[in-house]
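Here the complex is missing one protein chain, while the rest keep their positions.
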Amino acid sequence: MTQLLNIFAPESTPARAIVDLSTLVLSVTAVIFVVVAGLLVYAIVKFRATPADADREPAQVYGSTQIELAWTIVPILIVIVLFAATARVIHAIQDAPQPPGAVEVTVIGHQFWWEYRYPALGVVTANELHIPVSDPSRPRPTFLTLLSADTDHSFWIPQLAGKTDLIPNRVNRLWMDPHRPGIFLGQCAQYCGTQHAKMLQRVSVETPDEFDAWVRSQQQPANEDLSATAGRRIFETTACINCHTVRATVANGRFGPDLTHLMSRATIASGAAENTPENLRVWLRDPDAIKPGSLMPAMRVSDAELDALVRYMTSLR
Amino acid sequence: MSAIAVEIEPTRATAAPAAWTLPDRGVVGMASFIIAESAIFTIFVVAYLFYLGKSASGPTPRDVLEVPIFYTICLLSSSVTIHLAGQRLRRNQSKPFLALWLITIALGATFLFGTAQEWRRLIYEHGLTISTNLFGTTYYSLVGLHAFHVTLGLLMLTIVWWLSVTGSLRRQSQRVEVLSLYWHFVDVVWVVVFTVVYVIGR
Partner (left out) sequence: MAIHGATIDARTWGETLHEWVTTVDHKRIGLLYILFALLFLVIAGVEALVIRIQLMYPHNDFVSPQVFNRMFTMHGTTMIFFFAMPILFGFGNYLVPLMIGARDMAFPRLNAFSFWLSALSGFLLYFSFLGGSGLYGAGSAPDAGWWAYAPLTARAFSPGSSTDYWTIAVLVSGFGSIGTAVNLIATILCMRCPGMTLGRMPLLAWLYLTMSGLALIGITPLSAAQLMLLVDRYLGGHFFDTQAGGSATLWMHFFWIFGHPEVYILVIPAFAFMSEIIPVFSRKPIFGYPVMVAATVCIAFVSMSVWAHHMFTIGMNSYANSFFAITTMAVGVPTGIKIFNWLGTMWGGRIQFKTPMLFSIAFLFQFLIAGLTGIIQAAVPFDWQLSLSYFVVAHFHYVIVGGILFAIFAAFYYWYPKVSGRLMSERLGQIHFWLFVLGFHLTFDVMHVPGLLGMPRRIYTYEPGRGWDTLNLLVSIGAFIQAVGLLVFVANLILSYWKGDKAGKDPWDAWTLEWSVSSPPPAYNFATIPTVASRRPLWDLKHPEDPDSRYE
């Protein structure tokens, strides 16, 4: 199934503002191209040498001040127009005030996954961002604070906003107000190491009710499934808890994604594979088979332990 | 393989200009090199200024830096002595030239000694090294880069002294002038570094 991430199919105010600006810019440059290229083609055709010219040189023209002035002034005027339009949109997007009621998300980039924290809502999740749709009459945009835990990354959902980088030791901001519900895709745009290519993003834009329901379910502590105790014990006594958090258990590692509601996500390994028990099994046994060079270590556990772990993982709804 | 001069009939327009003088290659070459070096120092100065006050911990400039007035005077005076030495060489006064040249070297060496002393004090008394904090990194890099250039300059000055003493430096005042340009540059850089590190930064 093809889903285009077409920057010319915006679904949010900043993306729309960009498309509007691009229409002006592309039109102007297209006209420039047609004019100049047209003159070039004309010159090549009209002034090509013919056999009759073999002994004569054409008139040796050295220049013309008037022509030089003309083709200096016109480009300067074009630059002024383009710049004015550009500056307006820069300010409109970058300096937009954050309205009350905006959803606040802190995004922390990691090698090679996305951490999402909703400080006001007490929600921590990974790789798949859920935000509410924003009705233009009563806007409820999402304002993202962009941080990095290690090296540079870039947050890019083409249909919802232009990209902004996540840089360690620096705080960046980005906002979007999606106009319709749906799934919007993107991926990390700043080379961050071996698995930069599979640091994928999935944004689920939801109706207010769906979003509230999602938030409520994410706020719950980890689901307790008694048939998964064996796996949970393995999880809590091997190295898993050094990196991962499962809320309301002893696991509170921060290096890897929060797994409290792992099964609420459609994919694992930041989009590298679908979230199925088979893929979970492969991921635990040999992450390099799915995402070679990711920082998830291969868990050296027996087949039986692997089964138990997967049962535990799949119980984390 | 005939060249143009054979084929041209001299006209008024093509007669060789009365005096065709172009700038000296050595001076232009050294000036270009100095421009390039200035860009390198500028970047180190920018880094130093950018990181002022941003160290997370450790000694600050105000805590540990002492203004090196004496050694600065030594270095800046060496610009005067090298200039005078150049003059003497052009007038073929080789003994005064040699004396002034040696004084220049001595003043430059004194400056380096001063830097070494300062670093010893910073490292052993204040525990400031290049890896201590941002101040340490930017300070040692900037001052060190300058000291490296002083060292190279002293090396070249010494070579010239040796050539002069063994009688190989005859009428090479042009090359000595080019070397002096480099030495003046090193001094100007110190003025900038001094201002940035010991005046602005403290």
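Labels for the chains are A and B, by order of writing; each one numbers its residues from 1.
Note that contacts are C-beta pairs under 8 Å (C-beta built on N, C-alpha and C of every residue); 3 or more make two chains touch, one makes a residue touch a chain.
Treat the numbers as computed from the prediction; the structure is a model and nothing was measured.
From the options A:Ala102, A:Leu121, A:Leu185 or A:Met263, the residue with contact to the chain not on display is A:Leu185.
Residue positions on chain B in contact with the hidden chain: 1-9, 11, 13-17, 20, 22-25, 28-29, 32-33, 35-40, 42-44, 47, 50-51, 54-56, 129-131, 133-134, 137-138, 141, 145, in rising order. The chain not displayed touches chain A at residues 1-8, 14-15, 17-18, 21-22, 25-26, 29, 32-33, 36-37, 39-40, 43-44, 47-50, 53, 56-64, 67-68, 71-72, 75-76, 79, 82-83, 85-87, 89-91, 93-95, 111, 146, 150-152, 154, 156, 158, 161-165, 167-170, 172-173, 185-198, 200, 271, 292-293.
Definition applied: only the chains that are shown with their structure count from here on.
Centroids built from CA atoms put chain B at 50 Å from chain A.
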